[in-house]
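Scroll down for the structure; my scribbles are underneath it.
Omission of a single protein chain aside, the complex is shown with its protein chains in their original locations.
Note that the chains take the letters A, B and C in the order they are written out, and that residue 1 is the start of every chain.
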């Protein structure tokens, strides 16, 4: 596959400039080191929420910068976590004295860069904490579980908590609770492309991959002839098995395309997910279907369930104004 | 490429059910004949806006059903316009006595089905009109110009006008004016897939297609090595040449992915478009960058410019609440 | 003027047409893949399956006008795309031509095709040589009229129509499309046979077979091969 992102350095710079030009009322971009900051003024003392991520997962993280969500986001090169230099510059820019929370997807690079940054910030006397997003139930070793859709949900919960005046400790707690209540699983369909080195992995027409990651990490190959309800079962059952669920539990359902899957297909799967959840008497209280965490143009999607309580639901419902979420 | 949409009939039905389940506060779906209707109550006498389209262009048209935009949308099979039976059922359901406007993309199928429906409706005494969207400057014969991004814009303008009490005549006039002020051009990159028959057209890594349509219609193949600014020039210049533009003209810019192109790349191109327009002293007064008119998972995007005046801008800014647009 | 053509034959004709189209679905889609959006076969099959269902019903009592109108509505509701309203209009308009209730004579049959053609042309606004189904249907109807004027039998009239339709369909290979999706290709559309012209040819091919073989029964177990 051809991609104009083949020359990462300058392409990402131009793309960031494009984002800022297209959402001038919401975000502003800084270069060298690169980070994106919200335009909306913040209360003094508000906890600042920052998230870094390799590029290629848009709208995550930059599409989530704005009122009620992230104060800043640091984009790394394609699929590569941003450096502590970027993260520290963002911290300096957004800290209002209330401390800073990093929302970190659990990948070695992300974790290590965040830890280094936190050490540097603490030396300067800035209180920076981090929460690890590790919702991917496809990974058997729990400590290695990757961050998937819960990253977007955690940014929303943390941002809403911070906006409504929670202390740093309280923001950390509620965000950890949101992550602990979340489980995800990915499925890859058809083409998976890593455009940087021109490599494309083409699955045969009749296969899917269960448990794929969002960086082209392969999953377990299965035949597709099993049909939509069967595939949905293979996705949702491990999620339900990993947390105790009871009848009448309420969930937030996120079905996020990885980029290459048309909305028609996302809704097709969503319908089957609704059916399966209702068979388990689990109530979908809130939901989001679309491209919220992508893997460049990869075909496939991730499903996330976050078990809701009233606090989490109210934080989810709280107003947000970012390029990707707005209510 | 594999696609779960391979069996159009039932897959589209399930997908429609999924859309309704995911946006129960905005849309409701009727089957046999299939159409989707807004949930928000309408004023008696309000002009009703209806649009039909083949499926595979999501969010168009169903994502545009809701307050301030469409009263109903009729989805056809993949890339195939819906039947008069569907359109007439939608007309019956949404007509409030103020008459009905069809927003029709200029393709033989869409036009013919709309005309047949209008004849049937007139026989029943319902005043149904249509506006043709024909913004694609890549087609030399003006009468054959296809409807591209201006279809989404026209639905917004018509919906806002209807919501704010314009008469049917006035809605028709302002929507025609919006379309007359709009020009578009598409570019295809890499993979173009028509999943229904399993056929995928792979372009070589180093080529693009200029002037592609949104149904897999091929364009003119060019080498990609010309770079982003050159490609943007080839897209925008024909648009500017087709309408008289003067310094300080204001435009609404729509950059819509066709489905398979990551946001990163859309923003990369948007930046170059901004640059080119500013060199022509054309002011981007409003804009929308994302997947607003797709072609299943095709790589590429369409660019639309609508020249703005105050009336069009105010109608664009008027509140809207649909699955795809919300402000 | 020979024997009249009854509603049972019309029914046989359309059953044969549906079967022929379904047999040729992938051929029609291939043609539409080259110069259109790869769905003509899919569209027509969807319509023909509905038509087959419809043709299982009550052919015993209807008159030809009602019958053709219901064929038209079936095609309009089930084919979709450009072909649906075009074929639908053809039959809607054919239904308005004079009949003897449950049969037509050869003059009426020819007139019926003329009415259909004129309606289709008004609807689609295509001319001859625009590379559409008109390039099949117009010469076929003209050939019927010429053969009728020469006082030929139904078999000869319909054979002439079939032959002219075939030539017209083949002629679409040589010309540039001016209407429909193929027109977006401009001169690149030359060298490809038009899908709609092809599905329209089968209308005349099956008419030549079904409308000239006479049998009086029309029960629903009878199906064209």
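Keep this in mind: a contact is a pair of C-beta atoms (placed from the backbone, for glycine too) under 8 Å apart; a residue touches a chain by one contact, two chains touch by 3 or more.
These figures come from a predicted structure and were not determined experimentally.
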Chains on display which the left-out chain touches in the complete complex: A
Residue among A:51, A:81, A:175 or A:189 touching the omitted chain: A:81
Hidden partner chain, touching residue among A:216, A:263, A:297 or A:323: A:216
Options A:144, A:223 or A:278, residue touching the unrepresented chain: A:144
For subunit A, the residues touching the chain missing from this view: 8-9, 33, 54, 76-85, 107-109, 112-113, 115-116, 139-141, 144, 146, 194, 196-197, 199, 213, 215-218
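Basically, only the chains that are shown with their structure count from here on.
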Chain ID, smallest distance between chain and overall C-alpha centroids: B
Inter-chain centre distance, subunit A versus subunit C - centres from mean C-alpha coordinates, in Å: 55
Centre distance in Å when subunit A and subunit B are each reduced to the mean of their C-alpha atoms: 29
Inter-centroid spacing, subunit C versus subunit B (mean Cα positions, whole Å): 33
